[in-house]
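I am attaching a structure below and will ask some questions about it afterwards.
With one protein chain removed, the remaining protein chains of the complex are shown where they sit.
Entry: chain A
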């Protein structure tokens, strides 16, 4: 049967399309193969992404009871969402903390990674070595390794290393704070800066991929631009603001989005979502939490992309 079908289409094609139009059939063939190549992903996208996404929203509106042979649902409306915001003891606080974490860490990670990328993009001895070290944090799992969740452990660590777990890293920003305040910088900015300085290890360890992306972007800028600018008499500082920054601004957008997404894995809220589902077995509440979180993160993403894409400069 299938042989017959094949034969028929083959002859059918021959009859209908004259030989001059082979380009069209090539494109058609490509399109068919394109669909074929995308199929595995598409199947996953529909069955392991879109449907679960829809279902998780449905679950957040229903009470789920697990039985032996499966689970039953009964409609509960938005009661779980109401419970989250009005009854749940820690949800509001954790959510605000998660948002604050995004708001604080995204700018500092972006700026820091841009700075480091320009630094290691320059030519100096031991550059390969320095780069190898800077990419190391990408590979070492911060979440797994920083599981010092028991207070006992941290106290042991403290007694062991002298003052703090960081030991040599214990860089207090107290002096810096006083200095900045005396210099007349606004207190909001000062707390932001000192906060970032205190989190320097976190910032460094979570900016590996961003450094990598920025570095690739910096290297894609044509050197002739800098050459021309230097002949015109630009300083390195001006070249950074007038050439480097506009040229990498599209990547800046990518990086900011990546940093926001990457923060999913770092915060307390994702731990809470998981614990609610698998320790208190309240699947619906967990789904509701995840949806609230998702909506808020997408709002943040929309705002940031909206703000940044206004400033983005596209070369072509």
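Here is the rule we go by: a residue touches a chain if its C-beta (ideal position, glycine included) is under 8 Å from a C-beta of that chain, and two chains touch if they have at least 3 such contacts; residues count from 1.
In this text, contacts and distances are computed from a predicted model.
Asker: According to its UniProt entry, is the unseen chain "L-lactate dehydrogenase complex protein LldG", "Phenylalanine--tRNA ligase alpha subunit", "Phosphoribosylformylglycinamidine synthase subunit PurQ" or "Transporter"?
Answerer: The correct option from "L-lactate dehydrogenase complex protein LldG", "Phenylalanine--tRNA ligase alpha subunit", "Phosphoribosylformylglycinamidine synthase subunit PurQ" or "Transporter" is "Transporter", the UniProt name of the unshown chain.
Asker: Who touches the missing chain here, A:76, A:104 or A:130?
Answerer: If we include the chain that is not displayed, A:130 is the one touching it.
Asker: Which residue numbers on chain A touch the omitted chain?
Answerer: Residues 26, 29-38, 40-45, 47-49, 51-53, 55-56, 59, 69-71, 116, 119-120, 122, 124, 128, 130-141, 143-145, 147, 150, 152-153, 156-157, 160-161, 166-169, 200-201, 204-205, 212-213, 215-217, 219-220, 231, 250-251, 254, 257, 261, 264-265, 270, 273-274, 277-278, 283, 286-287, 289-291, 293-294, 297-298, 301 of chain A touch the chain absent from view.
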